[in-house]
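A single structure is presented below for examination.
Yeah, one chain of the complex is gone here, protein chain that is, but the others are all in their spots.
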Amino acid sequence: MAENRLMTGKDAIREALIEEMRRDKTVFLLGEDLEQATFGVTDGLIDEFGAERVRNSPISENAIIGASIGAALTGMRPVAEIMFADFLMDAMDPIVNTMAKARFMTGGQAKVPMVIRTPSGAGLSAGAQHSQSPEALFMHIPGIKIAVPSTPYDMKGLLKTSIRMDDPVLFFEHKMLYYEGGEVPDGEYTLPFGKADVKRQGKDVTIIAVLAMVKKAMMAADMLAGEGIEAEVIDPRTLNPLDMETIINSLKKTKKLITVEEGARTGGIGAEIAARVAEDALDYLDAPIKRLGGVDCPIPFSPVLEEVMYPTEDSIAAAVKQLLG
Amino acid sequence: MAENRLMTGKDAIREALIEEMRRDKTVFLLGEDLEQATFGVTDGLIDEFGAERVRNSPISENAIIGASIGAALTGMRPVAEIMFADFLMDAMDPIVNTMAKARFMTGGQAKVPMVIRTPSGAGLSAGAQHSQSPEALFMHIPGIKIAVPSTPYDMKGLLKTSIRMDDPVLFFEHKMLYYEGGEVPDGEYTLPFGKADVKRQGKDVTIIAVLAMVKKAMMAADMLAGEGIEAEVIDPRTLNPLDMETIINSLKKTKKLITVEEGARTGGIGAEIAARVAEDALDYLDAPIKRLGGVDCPIPFSPVLEEVMYPTEDSIAAAVKQLLG
Amino acid sequence: MDKSLALNLYATMFRIRTFEEEVKRQFEDGNIPGFIHLGSGQEAVSAGACAAINHDDYIGSTHRGHANLIAKGGRTDKMMAELFARETGSCKGRGGCLHITEMGVGSLGANGIVAAGIIVANGAALSAKLQHNNKVVLTFFGDGATNQGKFHEAMNLASLWSLPNIFICENNLYGEATPLAQHMKLKDIAVRAKAYDMPGVVVDGQDVLAVYEAVSTAVKRARDGKGPTLIEAKTYRFHGHHIGDPETYRTKEEVEEWMEKRDPIKLFKEKLIKEFKVKNTEIDPIEAKILKEIEAAVTFASGSPTPDPASLTRDVYV
Partner (left out) sequence: MDKSLALNLYATMFRIRTFEEEVKRQFEDGNIPGFIHLGSGQEAVSAGACAAINHDDYIGSTHRGHANLIAKGGRTDKMMAELFARETGSCKGRGGCLHITEMGVGSLGANGIVAAGIIVANGAALSAKLQHNNKVVLTFFGDGATNQGKFHEAMNLASLWSLPNIFICENNLYGEATPLAQHMKLKDIAVRAKAYDMPGVVVDGQDVLAVYEAVSTAVKRARDGKGPTLIEAKTYRFHGHHIGDPETYRTKEEVEEWMEKRDPIKLFKEKLIKEFKVKNTEIDPIEAKILKEIEAAVTFASGSPTPDPASLTRDVYV
């Protein structure tokens, strides 16, 4: 068996990029400031792969995504970086109206094997335009696969799969996870889309969490364990496809569901999960579903305000106790 | 009491624009091809209000929305038209990152009293980029009020309220409703946001429908009535704020919920409604929730394919019967 | 230019015109659903431009894309079937006029969002560069599209990265119902090339030879690694923005004048006869063959099955 190394999220992503670029000459990177990247993910890659394959781009999000689509249509596997997920809004048209639909509109002639990597999430007092978690928006757009990894292991494995996938992928990297450590095996591995990961087993309540909220959910589960409550923590890892089977199987056991996300609660990931459960697994529930998420509010600069925007280990644990109580 | 006139949706919207522009000199229109409009809503308005207040704009959706925001910040009440709701994606950044957040980011200094009118919906074989119903996306963006009228009466009353509102409003006009007739009273009236309309009373099932789906739900209710099933049809009329009180009150009676929308089912309006019910009114349900919506698929050009994309009176009625078992 | 190429240019223009006029008839007869944007009047731009590139080069196209695709070699039977929304269509009836595409002949797709095809075309040019295969891309778009942010971003990127992309603006003087002077201050859109330190060329879009020459020069430049060119072809659409357009924004006289004096097909036919010494007896069979081809296209289209509703979600993902 491969040995494990302790690695940050940033390095895990970087390693996935390096391995895939070495493996496949059609993989290349484009995006703003890749040589001295805001979060450092791509720093130095230009030394190995050259300026042809690590393409520092002007501040032109539409042109970056458009060029990625066109390159993907013609034999390349572009990995575009959008510097902050907030700036996806700047390229929403090519993402929604071309990237997601090209294959369908051409009756299957086209394929668009591209990845958009982008950091989402708050925690840096970066304010309303640099802290958003817009993952849920894209669940409503058929044609886009979506990855939301929560550990360095998942980041590396899912990014490698994303790059090899023939459908377009939106790959969210939570800013705070860039610097968190985790174990990553030596050697080659990939992770499948549509397969949730049960991060912790438990019988009393099912907590679905994504991205940085997985860690908070795990901390809450630890706290609850001290009080004799066994929470099962499930990380869907991809939002499209979404592995409802694992979620519903857990519910059969726990009969209680809490969803936890950082994006705005209304219209969020939890809404879709809750709705599917209310449609397909209502009978397993013996308590109301509880959705935790970002407050329906633009994200404040002030750290004391930013702190109260999001679920915490305490609020998750409190919600569980309320539900069980 | 005012007399009622039979009027199309297009004319009701047009009348609201005319009345508000006469009433308030700060109201003005901008958008593409307003003089010979794709759906004719603004045709001829330039004759009364002149080219200063009916501003034909270049194909620059970002500039149109940006100019509207700036004008709204400085004392005007712009009503922007985005020619097809699909093109909202072209101006997603100013909508999401500036319009929705300007007030909050300035600590309440700013207000942005503007309206974006835009036709959504399918039915014209206009294909994947001219037929979308993206209403649900904006529920996930705090800071935007959203109107989704289903009758000429609602269109006129809600548009007048929208224009007078000090928050930014996204006002969706379903293309097929432009040409549907309905009663509109003579004389002044407005309709409130956040107040659902019970379009038909019933005791056996609650059907929530929006835009063009309201009519289909009503037709389904008629069909069901013939079989002795009394469906209550509720039109939320605005998605933000969303009147959950009326919905939950209805559920107390019917104990069964079906949501019907034209936008993609996943991450749609029904997801949010279902989630809120699963959180706050689970005990009233005595059957699974049923969400009907657009298939999770780009919209095909082919009429025979387009037809099977959406809920119909038949599929709604069938879903009710399945639910009632 | 040799006579056979000239005759090919003529045939392409005649094929486009015949196709478009037939589409109009079929639409008016109720056989074609949706919104249809015709290219009649603008044939010389597509024909001249596409004659200057190879089969394995690419084109990017717009909502007004029939002419671009025919000139690039698109099959008119599949195209007609596409407009009829049939399973045998270029896009299996999923795309229609707005998205008409035949990737096998190098089309990157007609894009119904104004200017959205331009940014995508850059990507194909980038592929050519990264794959060192010396291919080029022709990107067609309208005058109205040049006011879109995407046009600007694409032009800057192409220039900066010396992409082998030739930007061809079909300036037909209107964007939908809006005349040029109501959407920009410039008279010559080619001036916009200066903003990217890119060559900008104005060409008579009703003169197929002039278009061919201008594009050939730009293609050579692109293949030599010297980067993109903006070509503005002054042209005119003979029909409304889409079929059914009330055309309140222009006069009948204006349209008639263009049709009479500036019809690219008439003009080139005269030139063929006068300057290329072509005889009518050489042209007639070409026309006859094309008329038959389009007739057969209609037969093919109308005889083809509509898509199977059960196949709706077949091509959402690979």
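Labels for the chains are A, B and C, by order of writing; each one numbers its residues from 1.
Quick note on the criterion: contacts are C-beta pairs under 8 Å (C-beta built on N, C-alpha and C of every residue); 3 or more make two chains touch, one makes a residue touch a chain.
Everything quoted here is computed from the prediction, not taken from an experiment.
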item	value
Given C:15, C:37, C:92 or C:192, the one touching the chain that is not displayed	C:192
Touching residue (missing chain; options A:77, A:101 or A:130)	A:130
Residue in contact with the excluded chain [from B:8, B:42 or B:68]	B:68
Of C:184, C:210 or C:283, the one touching the omitted chain in the full complex	C:184
Residues in chain A touching the chain absent from view	32-33, 35-36, 38, 56-60, 62, 86-87, 90, 124-130, 295-298, 300-305, 307-309
Chain C residues that touch the omitted chain in the full complex	147-153, 156, 159-160, 182-186, 191-192, 194-198
In chain B, positions touching the absent partner	26, 28, 52-53, 55, 57-58, 60, 62-63, 65-76, 78, 93-94, 97-98, 102-111, 142-143, 145, 165-167
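The criterion applied here is as follows: only the chains that are shown with their structure count from here on.
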item	value
Taking each chain's C-alpha mean as its centre, the one farthest from chain B	C
Centroid distance [mean C-alpha coordinates] between chain C and chain A, Å	40
Separation of mean Cα positions, chain B and chain A [Å, integer]	30
Gap in Å, rounded to a whole number, between the CA centres of chain C and chain B	36
Multi-chain contact sites of chain B, meaning residues that touch two or more partners	86-87, 90, 127-129, 296-298, 300
Residues of chain C engaged with two or more neighbouring chains	91, 93-95, 99, 111-113, 149, 316
